[in-house]
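Note that one protein chain is taken out, while the other chains of the complex remain in position.
So, chain A:
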Amino acid sequence: MPQFFLNKRLILLLVSIIFLVALIGFSLKDRKELTWSEQFLKDTTGFVQFLFHKPAQLVAGFFENVQDMKNTYKENKLLKARLEEYVMLEAEVQTLKKENEELRAILNKKESLRDFISIQATVIGRNPDRWQETVIVNKGEQQGVKKDMAVITPAGLIGKIQLASQFTSTVQLLSAIDQQNRISAYVQGKEENVFGLIEGYDRKREALLLKQIPFDAKIEKKQLVLTSGLGGVFPKGLLIGEVEEVVPDEYGLTKMAYVKPAANFYDVDDVIIVKRKIDVQEEGETK
C-alpha cells in the first residue's frame, strides 16, 4: 500500500513539472498584453502595495532629508554661483525656441518626434528576487500607459514599460539583460550626430553599451548620448548619459562606446512615463 501512495505522489510531481514548463513557456512568449486574470491580481496587489509603500517611503524620506540638511550650506553656495549661468541659458533657450517655432511655421511642419505627453507615476514595488531589475508603478492602461513606452526621471532615461495592466505597470530598467532591449540613440557631436544602438549593460563598469557606431565616426569623451526617436515609440532627445570610453567592436568593423547613465537606475521613487505626441495624433486620425 505505501508503494502505491509513493507512486501517486511521483505522478503528481511529474505532472506539476510538466505544468511548470508549460507555464514558463507561456510567459516567455513575446506577449503584447497580460491575461485578464493576471491584470486583476496585479491591480489588487498593487492597491495593497500602494497602501504600505506610501507611508514607508514618507518615513524613509524624512531620514533622507535630515541627512541632506548637513550638506545644505555647501550646496547652496554652489547653486548660487550657477544661478547666473542659468538665467543666461534660459534666455538663450527662449529665443531658440521661438525661432524654432517660427521656422516650423514657415515650413508648415507641425509635429515633431520631440514632443511628448508625460504621465507622472509613483513606484509602489520592486522585484525582490532581483534577477530582473524591475519596478512596479501606479499608472496603467486606464491612464494611457502602453507597452514599450519610455520611462524617465528628471535626470534621464531609466527604462521602458515591460507590460501594462489596467491600473499598474511594470518598468524594465535599462540595466536588465534582454536581447530585445535595443534603443536607437545618437551621440551629440559638434558638427554632426553619430547614430548607434544601446544594447546591453556592463555590470562591472556600470555603463550602457552603445554599439553599431560607424568606424570612422568621431566621438569624444563627455559627449552626450540621447534617444534618436527613430525606433519604436520613444520620443527624440531624452538624455541617456555621456560617453565614457570608445573601443573597437569585437569584430573590428564598428565601434562601441561605454555610456555612463545620467540617471541612477536604483534610486527611483517617482518616475515620468513618456508618450510621443506624434503617435497620439496618428491614433486620432485612424479613428
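Convention: a residue touches a chain if its C-beta (ideal position, glycine included) is under 8 Å from a C-beta of that chain, and two chains touch if they have at least 3 such contacts; residues count from 1.
The rule is simple: contacts and distances are computed from a predicted model.
This complex has a chain not shown, and the name its UniProt record holds, of "Branched-chain amino acid transport system permease protein", "Cytochrome c biogenesis protein ResB", "Transketolase" or "Rod shape-determining protein MreD", is "Rod shape-determining protein MreD". Interface note: of A:28, A:69, A:88 or A:106, the residue touching the hidden chain in the full complex is A:28. If you put the hidden chain back, the residue from A:109, A:130, A:190 or A:222 that touches it is A:130. If you put the missing chain back, the residues of chain A touching it would be 13, 16-17, 19-20, 22-24, 26-28, 38, 41-42, 45-46, 48-49, 52-53, 56-57, 60, 123, 125-132, 134-136, 162-163, 170, 177-178, 206, 264, 266-267.
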